[in-house]
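All protein chains but one are shown at their positions in the complex.
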């Protein structure tokens, strides 16, 4: 992580978990055309272990919201896995937020606000978000969030 | 709404519901790189109240299809909430259509055609669409649709 990357995190007082290798034959981050596409991430405990369980029976709304924030940290860790990349992010464009929930659970947006609040504390300008509840997420993780960030070109890129 | 925005709607004879503030800590529309990303919207009755209930038990296919059209109107209302923005839209790029449905409901595409037909009546060129059924949507809304539009720069933007 570069000093610029660390400064982004220090502004919000956040500490990142270790970036996770994707579970499968894909990569965590693709940069193209001024956008970063980040694969859906899971909430991680401080040791980097995914947090599992369904909301509405095994996990309550408050804990799920904390896990959505942790998922936001995992998204940032994926971005920061290439030195200098986090400090090039200019905006969060769009989140797809998915909550592993029983079918009558309706506080999905409250859960996902845990991630949005993290991001609005770090990045200017607001972001679009789409919220859904799902009965099955990979490996039974509690929350999965996919993100698109706007990113400035590298200082070395042709303008 | 500018006269240009109103002309877009008049061509299709549609009346928009009031734009909804997002339920959560995010914004409804983000413009970046020639695209508008619009957060997932719900169907609204004329007073702006979200229409709730699951398809396949509480709501039938015909009513769900009408609600998908209403969701399209809510997407346009979000775009139109900034004066002049609707008239800059050049194309619908992609919809993610989600239907709150019982697990054996398979007429998901028929439901979402309610939105696509609205949009093909207003915008040229067709759009991509991905359709899914979900057992839980935020606040038990019947349909949720996320959209990406292509948009021309503001007349005042540097070219």
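The first chain written gets the first letter, and so on, giving A and B; residue counts start at 1 in each chain.
The definition used in the following text is that contacts are C-beta pairs under 8 Å (C-beta built on N, C-alpha and C of every residue); 3 or more make two chains touch, one makes a residue touch a chain.
Here the structure is a predicted model, which is why all the values come from computation and not from measurement.
Contact with the chain not shown here comes from a single listed residue; of A:40, A:56, A:72 or A:114, that residue is A:40. Within the set A:12, A:27, A:49 or A:152, the residue that contacts the chain not displayed is A:27. Looking at B:4, B:18, B:33 or B:83, the residue that reaches the missing chain in the full complex is B:33. Against the chain not shown here, chain B presents residues 33-35, 91, 93-96, 101-106, 108-110, 112-113, 116-117, 120, 125-135, 148, 150. In the full complex, chain A touches the hidden chain at residues 22-30, 32-33, 37-40, 96, 98, 134-140, 144, 146.
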